[in-house]
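A single protein chain has been removed from this complex, and every other one stays in its place.
As written, the chain order gives the labels A and B, with residue 1 at the start of each chain.
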Amino acid sequence: MPDTASKVTEGAASIVTADSHAIVTADHSPVGGLAHDARGGISNPILGMLLFISSEVMFFAGLFAAYFSTRANFVDANGVKEWPPSEFAHILNPFSLILVATIVLILSSVTLQMAIWAIRKDDRRGFIRNMAVTFILGILFLVMQAIDYSWLFADGLTMGSGPFGTTYFTLTGFHGAHVFGGVIMLGVVLYRGLTGQFSSRHHDAVEAASLYWHFVDVVWIILFSILYFL
Amino acid sequence: MSTSPRKRPAPDVFVAGLVLLILVALVVAIFLTGFGNTLYPPDAVTAQGREVRGLYNIVFAIAVAIFLLVEGLIVWSVLRYRRRPSDTELPVQTHGNNMVEVIWTVIPTVIVLYMFVISWQTLNHVDAVSAQPDIRIHAIAGQFQWQFEYLDQDGKKVATQLAPAYDVDTGLGGMAVPVGRSVQVTLDSPDVIHAFYVPQFLFKRDVVPGMTNKFEFNVDVTEAGQVFRGQCAELCGTGHRKMLFNVIALSQGDYDTWLRALIEKSNATPAPLPSGTVLNVTAEGIKFDSASLEVPADAPFAIAFTNKDPAGVTHDIDIQDSSGTVLQKQETIDGGTSANYTYTPLPAGTYTFFCSIHANMTGTLTVK
Partner (left out) sequence: MATHALNPATSTYSRGVLYDWLTTTDHKKIGIMYVINSFLFFLIGGILALVVRTELAAPGLQFLSDEHVYNEMFTMHATMMIFLFVIPMLAGLGNYIVPLQIGAPDMAFPRINALSLWMLPLGGILLISSFFTGGTAAAGWTSYPPLSLDGPLKSPGSGQDLWIVALILIGTSSILGGINFLVTIFKMRAPGMTLFRMPIMVWTVLVTSVLVVMATPVITSALVMLFIDRNYGGHFFDPFGGGSAVLYQNIFWFYSHPAVYVMILPAMGVISEVLPVFSRKPLFGYKAFIFATAGIGALGFSVWAHHMFTTGAVFLPFFSLLTFLIAVPTGVKMFNWVFTLFRGQLTFSTPLIFAIGFLTMFLIGGINGAFSASVPVDFALHDTYWVVAHIHYVLFGGSVFGVFAGLYYWFPKMTGRMLDESLGKIHFVLMFVGFNLTFFPMHMLGLEGMPRRIADYAADAGWNNWNMAATIGGFVIATSILPFLWNVFASLRNGKIAGDDPWEGNTLEWATSSPPPPYNFDHLPEIRSERPVFDARHGVEGH
């Protein structure tokens, strides 16, 4: 951690002069302290977002723990230990609309990363173009998930359909809610981009939003693999 | 760092001795007055309970020693090192001492590892269940009553004790067990979590719906004829405090007689319905099907009572007057069974009929 002032004072306290003291004060002027962090390295918003994502990881860890515990204990009415339960055995087909939705979500992560690379090079047009595509792909995923839900409802799988339905809709539903939150974040970033608020020097909000979006994407890949293939 | 002792008006030894003396005197006083006994659990009445008690005694002794040592150090420091007007210089600025810090990390580690090992050993005895226990009892804890099913060696039910509490007047009720024999209890719940707790066993075990817990105990031979209190220890709703039961320790002979009587009672045909007023009442979903009943005054009457709740959920129909005095009591019946309750004549007036297990199950009984 760059900590020049302390290195000066650490070893030999006696060489502290009025000058070095002045540096300490200037470094730490109130306005300076508020405008950007007092220390180098990772920026405040990005560190904050990383910590927020770790807490989200723990939230999903709780849900996944419940899923695996429920699945391990599951015995159907006839005493058969089978997951998915026989009546829902073929209801979750990975090679259907949900696969398209998965590809859409993965694509959105790619376009978002392209937007990041663009803004890092001060390419605002490229940034906005890629951001807009990401935003639309995010909405597209939500729409596809809604359609898929309606098909499942029509096939008789609901929240109340035993532990299978409960865990399925809780896990995918909370993921969907996170996608929804991410889409709002992307929308705000896109709007701010359109008003020209970002540059290669100043785009912490974009980086933070992209971290969140990649996280949501990774959760979906895990979710999709577990629910549809495991 | 410097640890050279500084001159003090009161010698350290004197204050330390005083603190030690006071603390020791306090401990001696506590135990001489008999007050110390309140810091121990009740005397155990089972073989397993005595092991727990032995373990408690060791843990308690270590706890008292640590308490006296640390509390003594605190009191001594407080008495000894108050700031005096002459203290204008700073005291020695001690930042730490690796040696003592290692010591007070290692010694507690050794102590807790020792406590862990003896706890584990005791646990293996207390928690052990045998494949062929002498007696098998299936305890069902439902909101808010216990029932005890007596099983034979194949696990088949031979009789059910529906009255969990021992009644001093009639000598009935309670979970009877023979002394000196291994008794295995399996626990099930039809609704929420309860816990089987007998303080004098120094033991409890949760009754968790959806899983069957199991434990075993041997009541000491010297305890024959004793009655022990038991109680639900896990919050289970609005009747939690009423989930009491008793364990009755009997000699093998008395136990055999007791169980025979219970089997006979279980197999007895239900009392036939008397002539006269007969009402039909059904309980389902922790509710009576009728909120008001009407019977003629000064005449006996009967209720053909059906309990349609699942097994483990018991009900009865008792009658109380407007002041809350219980006038007539009936025995509870298990879910999925029925019984004929007969009542003695009542003078005209308004009464309440209620289930003694579920406070919300009440209705009006009009007598005219």
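To be clear about the criterion, a contact is a pair of C-beta atoms (placed from the backbone, for glycine too) under 8 Å apart; a residue touches a chain by one contact, two chains touch by 3 or more.
Please read these numbers as outputs of a predicted model, since none were measured by experiment.
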item	value
Contacting the left-out chain in the complete assembly, out of B:Arg136, B:His315 or B:His358	B:His358
Full-complex contact with the absent chain, from A:Gly126, A:Pro163 or A:Gly187	A:Pro163
Residue, one of B:Ala25, B:Val221 or B:Leu235, that touches the chain absent here	B:Leu235
Where the unshown chain meets chain B, residue by residue	6, 38-42, 51-52, 55-56, 59-60, 63, 66-67, 70-71, 73-74, 77-78, 81-84, 87, 90-97, 100-101, 104-105, 108-109, 112-113, 115-116, 119-120, 122-123, 126-127, 143, 191-193, 195, 197, 199-200, 202-206, 208-211, 213-214, 229, 231-241, 244, 285-287, 358-360
Those residues of chain A which, in the complete complex, touch the missing chain	3-6, 9-10, 13, 16, 21, 23-25, 27-31, 33-34, 37-39, 41, 44, 47-48, 51-52, 54-56, 58-63, 65-66, 69-70, 73-75, 158-160, 162-163, 166-167, 170, 174
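In this section, only the chains that are shown with their structure count from here on.
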item	value
Rounded Å distance, chain A centre to chain B centre (Cα mean)	49
